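Structure in structure tokens, see below.
What you see is the complex with one protein chain gone and the rest in place.
Our next item is subunit A:
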Amino acid sequence: MSSLLSIRDLAVAFRTETGPFEALHGLSLDVMRGRTLALVGESGSGKSVTAQAIMGILPKSAAITRGQILFRDGPAETDIARLDTEGAAMRAIRGQRIAMIFQEPMTCLSPLHTVGDQIGEALRIHTGADRKEADARTQEALARVGFPDPKRALKTYPFELSGGLRQRAMIAMALILKPALLVADEPTTALDVTTQAQILALLARLQDETGMAILLITHDLGVVANIAHDVAVLYRGRLVEAGPRDTVMRAPGHAYLRALLHAVPRFDMAPGERLTPIRPARAEIPPVQPQAKPAGPLLRVEGVSKSYTLRSGRFWQKPRIVQAVSDVSLSLAAGETLGLVGESGSGKTTVSKMVMRALEPDSGRILFDDGRGPRDVHGLSGDALFAYRRTVQFVFQDPYASLDPRMTVRQILSEPMEIHGVPAAERRARCRELMAMVGLEASGLGRYPHAFSGGQRQRIGIARALAPRPRLLVLDEPVSALDVSVQAQILNLLKDLQAALGLSYLIVSHNLAVIDYMADTISVMCRGRIVEEAPRAALFRRPVHPYTRALLAAVPDPSLDHPLDFAAITGDQNDPTRWAAPYRLGPDEAGAMRAIEPGHRVRFSAAQDAEAA
């Protein structure tokens, strides 16, 4: 076992307006041949800067100030830190001997060029292969990463592919020249759990086949536990812990790694156990006067369906109709949390938009009861609709895109109150109160969103949602765009706000652990239908439906005792015709929900019902 890449005393500094800022302070680590080194840390710890330094693609404002990056490919030893980043020597290494895959497979592929063109390009520039040869080798590479129809894939564009296939295309692009080292920067963070498990399995398999080394940058300790051989933990530009995976994960020596392990939701948490944020934040929530409680549930969704018509690209084809949501029923009690979980495209966001009355359902009803009896949300108009808008607020996934950069925090928080006619004096007091509620200083009111970190921005987003004193918050992936170090803070804050203000939450996520931590009842959606619903305690402890089981099986667990079973992850978990009996559904079959224990309902095939009868 020899080291392929040795980083010695590497320092990288950024030029900033306030003088140089050192992002890495003398980092030393080794990547062994044929092994996977996981580089773990929160954002700002310097893990991506390390990857960029190795690739010679640091931003223009950054430079290596000292140290070596020794790359031992073949007999020679090259110090990458000494090479001109745009010179021929570095370009020959980059993309050919060291390749890289990135987090967001959509934005990392050009939308204007075919997948085949982009993958074959590395081959053409490094080996001078002509287009025909490049196409042939690209087709092989696509087959190797599991494209169902590699020949057709050559001519497809990235936007025609699912997230998982895009990331496979990125991997094919990186591996087409059989590099000695693959740098993978959060390769599965943007993907569904099931897709993530498939990509991790693929990376492990390709490593076995080619013997390449992998430098895996991640903040997900579950991923680390499942595919890394060695682990290095970075904190604020310094290496705080390094060693073989089992040593590091079983007996984390450094307080930071221990803290990180306790800051993410896990399935084996005791009931009522709270996450321990790495940096605790204090929120002051003033007492509120109790509101009129509805007799029944606050929100009831009854048999709601919604379909979209897709315009087809070719004029002779009929427009396609996609059934996004079919016959979904939900019920949410006041002061409780309903979790809606499923892969991307399962229809969960469409449901949340219909609850917001941002979309009109094709059929079915959505009933909201603010204490004066249930009323159909989509029948509201005029003042009643205006009042409903105030009662239901939304917290967005991306705290960067959801706050107007040209408005101060005060303006952001005041706007919903202005709309709902709160007097100016009361608005000012309320703004300060809201900041305290989400654990921010009132002095931040005059500043603009860019002055805040991702976690702080999400707090502002939550404060904005709370401003008009709503009853129901719709949370769409509230932490999936946030760094792991602040996810616990936000989740705990949401729990505290709920307890103090009696809020109800509808939380939509593909992260099962987050749903498990937050929700009282959970509904699992697949292809627009609910396939299983149960109280939190039952659902992930005694999952019944094959789809729920497949989702759970795909979640990587940070504990080394529960490794992922890569062989069991097939990728057809969302195909109802391939579920095991009695859950298997025919091509157009809806099946029916049946209770298997109080509150725990599962979708069975109608054929099964007939047999039982």
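Just a few scattered comments:
Note that a contact is a pair of C-beta atoms (placed from the backbone, for glycine too) under 8 Å apart; a residue touches a chain by one contact, two chains touch by 3 or more; residues count from 1.
As a convention for this text, contacts and distances are computed from a predicted model.
According to UniProt, the chain absent from the figure is "ABC transporter permease", selected among "Sulphur transport domain-containing protein", "ABC transporter permease", "acetolactate synthase" or "Carbon-monoxide dehydrogenase small subunit". Looking at A:25, A:91 or A:254, the residue that reaches the missing chain in the full complex is A:91. Within the complete assembly, A:126 is the residue of A:8, A:25, A:72 or A:126 that touches the hidden chain.
Touching the missing chain, out of A:7, A:55 or A:392, is residue A:55. On the side of subunit A, touch with the chain left out of the figure occurs at residues 55, 57, 86, 91-96, 99-100, 102, 104, 107-114, 121-122, 125-126, 157, 159-160, 170, 173, 311-313, 315.
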